[in-house]
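Input: a single structure, listed below in structure tokens.
Missing here: one protein chain of the complex. Every other protein chain is in place.
Moving on to chain A:
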Amino acid sequence: MTERFTKAAARNIFYGGSLFFFAAFVSLTAASHIYVVNTGTDSKGLTDSVARGKHVWEKNSCINCHTLLGEGAYFAPELGNVWIRYGGDKDPEGARAALAGWMAAQPSGIEGRRQMPQFHLTEQEVNDLAAFLEWTSRINTQNWPPKISG
């Protein structure tokens, strides 16, 4: 580095620049917060059942096998659009029954196939989880994922 670029100059650029970019980042996330609440998600449809379903999702650490909107572990299928994959947008009752059946049937015990644990969910918990996954499937994800396969 040249002599003209002094340590004091480097220091001032570092502190000034960092402050500027931090302020820019905070402003943009504040704008995003408003967007998420008003446009990106269905805030009105965020019922108690959806909230409880999110808790079921967390309590059983689903995220450490599955991805949800692409984030999580990569050991099991994407679940952000699982509601659509189960046909829930057309037949919600059918999707809910299919989910309940799936949860009850785990683990499959099939040799050589990845095993999902039995989480012993109550009927209410399965319904709440379904509500949460349904609500999640309506988040505006800019058309991600590219295919229904997730």
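The definition used in the following text is that a residue touches a chain if its C-beta (ideal position, glycine included) is under 8 Å from a C-beta of that chain, and two chains touch if they have at least 3 such contacts; residues count from 1.
Just so it is clear, contacts and distances are computed from a predicted model.
Entry comment: the absent subunit's protein name, as recorded by UniProt, is "Nitric oxide reductase NorB subunit apoprotein", drawn from "Nitric oxide reductase NorB subunit apoprotein", "Multiple sugar transport system substrate-binding protein", "Polar amino acid ABC transporter permease" or "Sarcosine oxidase subunit beta". Mapped onto chain A, the interface with the missing chain covers residues 1, 5-7, 10-11, 13-14, 17-18, 21-22, 24-25, 28-29, 31-33, 35-37, 39-41, 43, 46, 50-51, 54, 57-65, 67-78, 107, 111-115, 117, 132, 135-136, 139-142, 144-150.
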